[in-house]
Each structure stands twice: as structure tokens, then as C-alpha cells.
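Structure record follows, encoded as C-alpha cells.
For this view, one protein chain was removed and the others were kept in their places.
A and B are the chain letters, set down in written order, and residue numbers restart from 1 in every chain.
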Amino acid sequence: MIERINRIDNSLIQKNQNNTEKNTGGLNFQSMLKDAINDVNNLQKNANEEVVNYTTGKTTDVHQVIIAAEKASLSLRLTTEVTNKIVEAYKEIMRMQL
Amino acid sequence: MFDINFKVLPLSMDASVKNHQVISQNMANFSTPNYKRKYISFDDELKRALGNSDQLKLKTNNQKHINNTPYLENVQAKILEDDSKSLRNDGNNVDIDTENSLMIQNALNYSSQSRLMTYAIQRYDTVLRGVK
Partner (left out) sequence: MDSLFRTINVASSGMTAERFRLDVISQNLSNADTTKTENGGPYVRKGVTFQEVLNSTLKGTSQFSGVKVNEIFEDAAPFRLEYDPSHPEANEEGYVEYPNVNVLNEMIDMITAQRAYDLNASVISTAKNMYNSALNIGK
């Protein structure tokens, strides 16, 4: 009898742990945003490098430079849009509070 | 405030303009006896200036601090003379087809430089417009 209660207790504890992991979904989002910003930064650096290579005559294909610049531009626009949406959502929530 | 694109691309565009002038001078002197064609040297100058200045490694906010770009602003296209032998009797070594294809390449270069400049400006524009 006591063993069965212990087993029920254990399964309840495990379930709780799973729930807390879901509640810390906020932290995962933060790291996701950090990764995204890192990616954007890397793409910018890459695009700048390609431009320097192109102007000093090292690149053999112009489409490489253009694609790198386009990727940098698109990722920056995406991140900016996402950031705007987050800020809007935050403001919305702030307005909801009494 | 401005990244490397704003330093390097305008210099490249200056060089392209000079190149166009040199090529049109060659074409105009297609029949001049003993004229030797001229050409532009720029890529290597720029490479050396970037290598000297460590521009990509160091960053300073104030120009009065360590001057880590002593040469980059002064990089200019150099006009050189091509004194190779010509197949013609009048000592003129201009080949009109070569000059024409160089002009086409130069125009394409200028197009891509201006496109890349647009990208560089757009990036700042995106961020500035997006911030509310």
C-alpha cells in the first residue's frame, strides 16, 4: 500500500518537473533570440568580407557577393520585424494590466 | 558609425570612373602613331591599404586616437602605361576590341559596386526605420 503511494508520488513529481520545464519556455525564447541576433551579426560580417574580397579582386563570382549581401539584408529585416512584434506584444500586455 | 562598405565601395567607384576615362582616352587615340595604351592599377593598392591599416581588426571611435587607417583614405587608382609591342606599323598598341570589352567590364563593375552600396545603406535604413 505504502509502495503504491510512493510510486504515485514519484509519477506526480515527474509530471511537475515537466510542467516547470514548460514554464521556463521564457528562458528558451531568450536564448533563441540571442542565437538569431548572432546569426544576423555573422551574416553582416560575412557580407562585409565578401564586399572587401570583391573590391580587392579576390572574388571570382559576383553572384556570391550579391547573395551574401541579400542574406544579410533579409535576416536583418526579419529580426527587426520580430523585435517590433515583440515590443508591440509587450506594450499590449502592459496596457491590459489594471 | 559607418562600416567598412562605406569606406571601400566609394573608393572602388572612384577607380571605376577613372578607368572609364582611361579607356575612352585609349579609344580616342586609336589612330595616333606611337601612342601606348594606358590602364588602371587599383585592386592591389586597396588590398595593401587594408592589410596595412588592420581596419578589419581594430576599431576606434575617435580619429584622434591611434590612426589605424593611415592609407585607406588615400587609396587612388594609378594610371600606368602599357608599353607592350604592337602588331601595327605605327607603334600604336591600342586594340579596339580589347578596349571595348574592358569598357563593358568596367560598366558592369560600376553597376555591382552601386548595388552593393545600396545594400549597405539599406541595412542602416532597415534598422532605423524599424526602431519605434
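In this section, a residue touches a chain if its C-beta (ideal position, glycine included) is under 8 Å from a C-beta of that chain, and two chains touch if they have at least 3 such contacts.
All figures in this text were calculated on a predicted structure; none of them were measured in a lab.
Among B:V17, B:L80, B:I104 or B:I121, only B:I104 touches the chain left out of the display. Take chain A: the residues that touch the chain left off the picture are 57, 59-63, 66-67, 70, 73-74.
Summarising the interface, chain B meets the missing chain with residues 87, 95, 97-98, 100-101, 104-105, 108, 111-112, 115.
Here, only the chains that are shown with their structure count from here on.
Centre-to-centre separation of chain A and chain B, using mean CA positions: 39 Å.
Interface residues of chain B, counted against chain A in their complex, comprise 3-5, 8-9, 11-12, 43-44, 46-47, 50, 56, 112-113, 115-116, 119-120, 122-123, 126-127, 130-132. Per the touch definition, chain A reaches chain B in the complex via residues 44, 47-48, 51-52, 54-57, 62, 65-66, 69-70, 72-73, 76-77, 80-81, 83-84, 87.
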